[in-house]
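All protein chains of the complex are present and in place, except for one that has been dropped.
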Amino acid sequence: MNRTLILGGALSALVVFAALVSFVWTPFEHTEMDIPAKLQPPNALHWFGTDHFGRDMFSMIMVGARTSIAVAVVAVGIGIGLGVPLGLWAAARQGGWVDEVIMRGNDLIFAFPSLVIAILITAIFGAGAVNAIIAIGIFNIPVFARVTRGGALPIWAREFIMAARVAGKGPARISIEHILPNIANLLIVQATIQFSLGILAEAALSYVGLGAQPPTPSWGRMLADAQTLVSIAPHMALVPGCAIIITVLGLNLLGDGLRDALDPRLRVARV
Amino acid sequence: MNLLEISNLSLSIHGAQILHDVSLNVRPGEVVAITGESGSGKSMTALAIMQLLPDGSEMTGGITFDGEDISQSNETRMCALRGDSIGMVFQEPMTALNPVQTIGAQVSETVRLHRPDLDATARTAEMLDRVGLAEISPGRYPHELSGGQRQRVVIAIAIACGPKLLIADEPTTALDVTTQAQILDLLVELARADGMGLLMITHDLAVVANMAHRIVVMQDGAVVETGDTAALLNAPEHPYTKALFAASAHQATLPDQTAQQPLLQVRGVVRDYLLPRTKLFSAAGTHRAVDSVSFDIPRGGRVGLVGESGCGKSTLTRAILGLEPVQAGEILLKGQPVFASGAPNLAVRRKMQVVFQDPYGSFNPRHRVSRLITEPFHLLETPPPDRADRIAEALTAVGLSPDDAQKYPHQFSGGQRQRLAIARALIIRPELIVFDEAVSALDVSVRAQILDLIADLCRQYDLTYLFISHDLSVVRGITDHVMVMQHGKIVEQGDTNDVFDAPKHAYTQTLIEAAPKLPRTGT
Partner (left out) sequence: MLRYALKRLLSLLISLAIASLVIFVVIEVAPGDPASFMLGINAQEDTLAALRAELGLDQTKVQRYLAWVGGMVQGDFGTSYQYRTPVAEMIGDRLWVSLPLALYALILSTLIAFPAGIFAASRRGKAGDIGVMGATQIGVAIPNFWFAMMLVLIFAINLRWFSAGGFAGWDSGAFAALKSLTLPAIALALPQAAILARVMRSALLDVLGEDFMRTARAKGLSRGQALRRHGLRNAMIPVLTILGLQFSFLLAGGIIIEQVFYLPGLGRLIFQSISARDLIVVESVTMLLVFAVIVVNFAVDLAYAAVDPRLRART
């Protein structure tokens, strides 16, 4: 257990904990408006202050954590669920047309930054958390495919894989029995990184109005609301900003710590 | 007057003691060899002289070079010495050169660094010529050269400024036998012609016997014996030295065998590879890796296959094992084809197993031994009912204990892992075992044990095997019949002793000529 892992784990756990607790308790009802109490900086009653409608920022942050985490988790799930099998398949058929097609497909998706995909989807199907998840998730697929393939290729060259082939095992079986367990560490670390990137992406999408719609709270939208008032009430921007930074930082440290603990020689993609 | 004098050198890295009181010396024009098995500290000694040790290293003791104490010299002084007065050649020629710089630039860099008075371009051309690369343009990149050629470039870099001492750390271990002979000749000639001291580090006693004036034997970070080559080889005193020489010269005794029916029949096998396209609109070329190869292995036969890298032996092995299709010809085991209508014939495949070279790569690090050695059961139609018994039987047969079944591969040494590999090959009682460079990565003493194990198993199980190796002395001791492969063709085959003592084909003769031989000594 190294310091990075502990610190990262603690920060990440803190945020997840806040999100979970928000289901049973928040200091105030996060939608409750209290206009006379608006724009208060952090104080004893409202620990993070209040926004322009008098809503308690601490509660909004707690509930907003749910959105960020949910979106990021599902998006990573999509990426792993589709990207890892594709990467394994490409590596098992390296050099063949399957590999070529998958790699070209990857490159094509990379040409559309996740924001552009989100724009396309929301232009068609409307804004909302689900479409944000799909947009970020689609972008995660080539990331995991590429990382999986990159991690699987050197393992395919190892002699114990040849031994498995001599034992009559086919590529699918080998991919699951031998390759996957040996790249699990790589995937875990990459997942924490994509998770942190997902948090940032969700915040950006919410900021421009393409993400979770009201009344679903979102840190990104809190920042959008704060924009015009930043000179009068800087806490409105600082609070959600710091929430995002702490969450992403925590996840990145967790990823780094995991990588060092599991295998310092892992090559992880930080796109 | 000693060129290099090391006295009582001790080294620890992050607290672990690596070298204990190492002392040796080299005189101008002398070839001194440091020999020993892996972990003996020979490479570390060399790196200590150059002060290229890893982080966390602490060194005590004296290193005097040409009268100057360099053990405490600062980095600036060492930078001045390295490449100018002391040159070093490393083991892996394939990765020793900067892939994005031309070879000419890499050689001339040394010249410009230390001898600005010389014309770098002219000197570079001269050096490349000296190491036998006169036909290679200095504008070439490393990836365009073979391993042997790259090693020559590394040597050119090391001698470019006319050093007084050349340190060579296993310079030929990664090279073919014939290339090795050439590189060793080059090194010896350079030492002789320029009066350069050569400190040669190698685990190969045969190489040492043929080129060194003096030998330093190391074990576990300490020098166990030093002496003139001839004297040491004839009358080693230290028990470790005796054991080392004995293991190097060791030949396992094979049981007699009688002529029997052919088990494996290879007939006119051809395997072609498509080459990557280099021109946009022309068809891809093909490379014929295996060119009409035919041979038989009788039941109980112990056949060797020798050849250098690129001769096609790996491809042939994969074809025999049914891992790759062939473009022409057939491979039959007991009359059944290995490949039937395009797909590998599993009924035949289960009668063959293989032992690979790399004891560290041949097992999935995440599985336990019991799972690893029973992998071949996948080939059987029904898994055997007495699985635990079979595991115990296989482990005992190779000299390990049935309790080892619960351990992980990393808990075993290299030699023990090769035993596990042999257990894995034996467990489904195949008719034919292919040993693919199975002892090449092992230390000399461990190698002797494994060869003895194979001989024992021959007695117990009447094994039939194909033993593939580039190491001629190993093949000589473990086979009755040998085949020599070059450029995809079998150029000579016959009884092992006959082929080795009286080779008929020119290539076989070159191969046997080039292989360093340990002189028969009184050990």
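We call the chains A and B, going by the order they appear; numbering starts again at 1 in every chain.
The working rule: contacts are C-beta pairs under 8 Å (C-beta built on N, C-alpha and C of every residue); 3 or more make two chains touch, one makes a residue touch a chain.
For clarity, every value in this text was computed on a predicted model and none was experimentally measured.
Though it is not drawn, the left-out chain touches A, B in the full complex. Here the missing chain is touched by one residue of B:18, B:120, B:133 or B:157, and it is B:157. Only one of A:19, A:80, A:203 or A:258 touches the chain withheld from this view, namely A:203. Across B:45, B:110, B:241 or B:418, the single residue that touches the chain missing here is B:110. Considering A:20, A:116, A:157 or A:184, the position touching the chain not shown turns out to be A:116 (whole complex).
For chain A, the residues touching the chain absent from view are 104, 107-108, 110-116, 119-125, 196, 200, 203-204, 207-209, 220, 223-224, 226-227, 230-231, 234, 237, 240-241, 244-246, 248-249, 252-253, 256, 270-271.
By the touch definition given at the top, chain B reaches the unshown chain through residues 50, 52, 75-76, 79-84, 87-88, 90, 92, 95-101, 109-110, 113-114, 141, 143-144, 154, 157-158, 276-280.
Quick note on the criterion: only the chains that are shown with their structure count from here on.
Averaging Cα coordinates per chain places chain A and chain B 47 Å apart. Here chain B touches chain A in the complex through residues 321, 323, 344, 346, 349-350, 352-354, 356-358, 361-366, 372, 375-379, 424, going by the rule given at the top. Within the complex, the chain A residues that touch chain B are 158-160, 162-169, 178, 181-182.
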